[in-house]
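Every protein chain but one is kept in place in this view of the complex.
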Amino acid sequence: MVKEIERVGIPVVHMCTVVPISLTIGANRIIPAVGIPYPLGDPTLGEVESKKIRRNLVERALKALETPVSGQTVFED
Amino acid sequence: MSKRIVHYINQFFGGIGGEEKADVRPEMREGVVGPGASLAQALGEDYEIVATIICGDNYFGENIDEAVAEIMEMVKKYEPDVFVAGPAFNAGRYGVACGTIAKAVAEQLEIPVLTGMYEENPGADMFRKDMLVVATPNSAAGMRKVVPVFTTLIKKLANGEEILGPAEEGYLERGIRVNYFAEERASTRAIEQLLRKVKGEEYHTDYPMPVFDRVDPCGAVTDVSKIKIAIVTSGGIVPQGNPDHIESSSATRYGIYDITGMDTMSPEDFMTVHGGYDRQFVLQDPNLVIPLDVLREMEKEGRIGELANYFVTTTGTGTSTGNAKAFGEEFSKKLLADGVDAVILTST
């Protein structure tokens, strides 16, 4: 799906846990997420902390969208 | 009544001329022309090549839409049981033309099609997934060799009989994964092949690793505070009750759901049907997959311009790349039409 969105000219950032799959299928802007059962946040740390983590990840996603890339790029931090 | 076949060939095999005649427009002749003669003879009297369509390779290549439309009209008139194109051997433009027209006939007229090419013909890789492409030698000198392959397949297609594997039938592998019961179970076969590999002998894999295609990255967004963002997910988030029956694995459906006026993904409104992970956390807080709460905040703060008033969703686990691609192609049109400038895609 990532590629089809990008193919029509819409930049897309892929937030996912299993970065190797994202690299294999061909996403270009990749943000590593927390984990499979809770990609954006960490409910084991409570709601407030979980949301903070989510906000931070989304911030990073937005920055990735604003960053020019020439090929597949994993935005580690 | 005999089975009816329409045959497509290029200007060269049609006897019109070589390169200098490659721009001739499609024309139709009753009965067999050129290579059709040997096919007709081998097929016998229960099969008839009712018409032959001849078209210049350059004309086809340079006017694809018109050429396809013209030829399609001709084919329709004859109501064939099977449509045969070529074989094109190693002629590149001819191969692409054969594949293009055969694919169009198969899709639009729902008639079984058959073509033939040399494996390295550029048309082979373009179309082997879409149809039966008989593996031919690289020149027309090999026609005699492939006539029996063609006739067997034409007969099977005309009668709706089972097509066996590429090795048995002589076509280029289409990349379709088909089940069968092997003589030995996989564990036994694995040991056999592993020992060969360890000894440095030749070994056979059941599945050569696929090559995934790539798309060049889009340019960066200059300022996210001025753009419209949409959320797409493979995390299986759906409204409570899963109204569109999206599967929990190997999805064949996706959904688009409204989030107008919502500040957060409420567990009362949304759930996940994803069958590939422990759902307990996301069932309690769907924002873990669709970060609506923080995106709404950002929208209010002006950190992002606008959030699209819906999200797109399906289940990622076990969903074929073919389906995922089809979903993407379809909803991307909507995203474009709705003026979405960037997408955040989340996966579990």
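Lettered A and B in written order, each chain numbered from 1.
Just so it is clear, contacts are C-beta pairs under 8 Å (C-beta built on N, C-alpha and C of every residue); 3 or more make two chains touch, one makes a residue touch a chain.
One rule holds in what follows: contacts and distances are computed from a predicted model.
Participant: Determine which name in "Sarcosine reductase complex component B subunit alpha", "NADH dehydrogenase subunit M", "2-oxoacid:ferredoxin oxidoreductase subunit beta" or "Cytochrome c oxidase subunit 1" the UniProt entry assigns to the undisplayed chain of the complex.
Facilitator: Going by its UniProt entry, the chain not pictured is "Sarcosine reductase complex component B subunit alpha".
Participant: Looking at B:K3, B:K155 or B:R174, which residue reaches the missing chain?
Facilitator: Once the missing chain is taken into account, the touching residue is B:R174.
Participant: At which residues does chain A meet the chain that is not included here?
Facilitator: These residues touch the chain not displayed: 17-21, 24-25, 32, 34-37.
Participant: Using the document's contact rule, name the residues of chain B that touch the chain not shown here.
Facilitator: 129, 163, 165-166, 173-191, 193-195, 197-199, 203, 205-210, 212, 245, 247-250, 252, 273, 275-279, 316-318, 320-323
We adopt the following convention: only the chains that are shown with their structure count from here on.
Participant: Determine the centre-to-centre distance between chain A and chain B, using the mean Cα coordinates as centres, and give it in whole Å.
Facilitator: Roughly 28 Å separates the two chain centres.
Participant: Enumerate the contact residues on chain B facing chain A in the complex.
Facilitator: It comes out as residues 212-224, 232, 234-235, 276-282, 284-285, 287-289, 291, 293-295, 297-298, 303-304, 314, 321, 324-325, 327-329, 332-333, 335-336, 340-348.
Participant: Which residues of chain A touch chain B in the complex?
Facilitator: Touching chain B from chain A are residues 1-18, 22, 24-29, 33, 36-41, 43, 47, 50-51, 54-55, 57-58, 61-62, 65-73.
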